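Before we start, here is the structure in question, set down as structure tokens.
With one protein chain held back, the other chains of the complex are shown just where they sit.
Read from first to last, the chains carry the letters A, B and C; within each, the first residue is number 1.
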Amino acid sequence: MIKVLVWCENIQNKTQEDVIAVYPEGMHNTIANFLREDPDISVEVATLDDPNCGITEEKIANIDVVLWWGHVGHNKVPDDIVEILYTNVVKRGMGIMCLHSAHYSKIFKRLMGTSCSLHIPPPGLGAEKLWTLLPGHPIAQGIPNPVEIETEECYNEFFDIPQPDELVFNAAFVNCGSFRAGAAYHRGRGKVFYFQPGHETVPVYRQKEIQDIIFNAVYWANNKTKNK
Amino acid sequence: MIKVLVWCENIQNKTQEDVIAVYPEGMHNTIANFLREDPDISVEVATLDDPNCGITEEKIANIDVVLWWGHVGHNKVPDDIVEILYTNVVKRGMGIMCLHSAHYSKIFKRLMGTSCSLHIPPPGLGAEKLWTLLPGHPIAQGIPNPVEIETEECYNEFFDIPQPDELVFNAAFVNCGSFRAGAAYHRGRGKVFYFQPGHETVPVYRQKEIQDIIFNAVYWANNKTKNK
Amino acid sequence: MIKVLVWCENIQNKTQEDVIAVYPEGMHNTIANFLREDPDISVEVATLDDPNCGITEEKIANIDVVLWWGHVGHNKVPDDIVEILYTNVVKRGMGIMCLHSAHYSKIFKRLMGTSCSLHIPPPGLGAEKLWTLLPGHPIAQGIPNPVEIETEECYNEFFDIPQPDELVFNAAFVNCGSFRAGAAYHRGRGKVFYFQPGHETVPVYRQKEIQDIIFNAVYWANNKTKNK
Partner (left out) sequence: MIKVLVWCENIQNKTQEDVIAVYPEGMHNTIANFLREDPDISVEVATLDDPNCGITEEKIANIDVVLWWGHVGHNKVPDDIVEILYTNVVKRGMGIMCLHSAHYSKIFKRLMGTSCSLHIPPPGLGAEKLWTLLPGHPIAQGIPNPVEIETEECYNEFFDIPQPDELVFNAAFVNCGSFRAGAAYHRGRGKVFYFQPGHETVPVYRQKEIQDIIFNAVYWANNKTKNK
């Protein structure tokens, strides 16, 4: 059993009509619900609305993989929560997946050591193709090449991240935009995966191929040994 | 079920007394036998004694991971056999593990694009410690750090390989010797793992930790998808 | 003084009107001529028309960096010439830059250990933007981000190369095409740079930014020490 925590700031999910229209149940629940279809994965959710962001040392000590989505509320996450996440990744080997605008979350910047800034040239939204660069990587197994996304936010280089240990996916957007969309890292004993799709106003987390990639990444990020 | 082929040139195994003393059943059988204890792995063996090296396109098309041990007989492997192996790794996604002196096998040199030469300073044999550099890597799961090997051949840098995608283990030997001992690569759709321990006159393949690493590497190198 | 050899197969340059229209002097001469403007670089050219491809062991032993352009004539280059190039890169530390369709040259495939195949989806030609992923890399110094190319051949993933040691540039094309366009490798003692722009029917080698990248790459690939 892989124990997953899906975390979402849950701000725009409550206040912004175009987000509510796409994810009425809240993005974290969208993600949690499709993960729950796998009987080998158990899923909890937590948000900024929970006391202490829904995160305690005791709770995290029992989690194998965290999925993190944040955007307008990055600074509402207290530094001591970030340290709990960081320590569990680096020292205990917990996996973490930072989704879309979580490129700018405190925990991702902490783990990368760079600014993690990026560009969003006009148009803000457009078609995306997600290209597999490592067809033998566990995260790419069974994924078509390319994955076509009808509409996504046009993230663009220069994306200020360290060179990934494994650059699994590269995204291309309208107007010859380019972005490292699926980047895998070792950090201490843990694994980190950044995955770009997931803008709050488009139903990309309902797309089968995106769900398959997230499933693959959960299995990849989980590094429990037989011995444990 | 992961379908494994253990290949060994089987020359010194038959003619050299100090090798026969250590591996009377033949190294390939030593390796095959411990792998067979896992009910999820099926194992075949093949050697230079078999017609066509025991390798045909039909047979290889059904193999998930090849383990390759060669030393004095590298040039006895015909080029068309090497091309079958190469094509199955790069185009079909078969995994391959090159063991010890197989650093100089035709297939490893073909996949690396470098000379794959190394140095063996005196003494030829000595104590080794195998250090884990990526504790979160699947191949390192459950492996003590370091693994202590009583006696091994003292391989040394400069080892002319491309920078590994993931340098999992580093070996240190007596007299401050150093060697990249566990090196993981993507090549096309397949995965390649070079693993240094395995000199023919020492019983290293009977050591539990070495067997555990080889088990881990078999699972890592196998990239069958759920879809297949 | 950096001693450069610009090699070109020089086939389409002689027979194909749309190539002659763009590069009447021959591509190799276009490249050689702009490199010659740097007084610290000396340049020779060679082609398939020269005896032995214009390559001998004595001549290559004195070259610091080779630029290689080939397309329809890859198989006209004898294997022993490829071995001379290979040995000088890996054993002596000569730099080599493989340009555009030289992704499929014998020497590039030899150094990569993969098939080096790629896709060219429709349209064959279109606009390209070349994005810098490593702004601190010597090859990216002084280069605008992106470099806009009016028309190039639309190379696309999956490009079957090993993960670069340094992925300096990524190209995006019309219709959300994506390609690893500037890939840097260590191979043995030498350095290898693959650079995608350079289709024979477009004047990309006359574009200032492309010339600047090639200049930077010549300096990067040259690894003469002060001691030598």
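For this structure, a couple of remarks:
Here, contacts are C-beta pairs under 8 Å (C-beta built on N, C-alpha and C of every residue); 3 or more make two chains touch, one makes a residue touch a chain.
Note that this is a predicted model, so its numbers are computed, not measured.
The residue from B:S117, B:S178 or B:Q207 that touches the chain not shown here is B:S178. Checked against the full complex, the candidates A:V22, A:V90, A:L118 or A:L167 give a single residue touching the omitted chain, namely A:V90.
Even with one chain removed from view, chain A keeps its contact list with that chain: residues 90-91, 110-115, 160, 162-163, 165, 185-188. Interface with the hidden chain, as seen from chain C, comprises residues 93, 134-138, 141-142, 165-166, 186, 188-191, 223, 225-227. Residues of chain B in contact with the chain left out of this view: 127-129, 131-135, 145-146, 156-159, 163, 166-167, 170-174, 176-178, 180.
What we mean here is this: only the chains that are shown with their structure count from here on.
Distance from the chain B centre to the chain C centre is 35 Å, each centre being the mean of its Cα atoms.
Under the contact definition stated at the top, the residues of chain A that touch 2 or more other chains are 134-135, 166.
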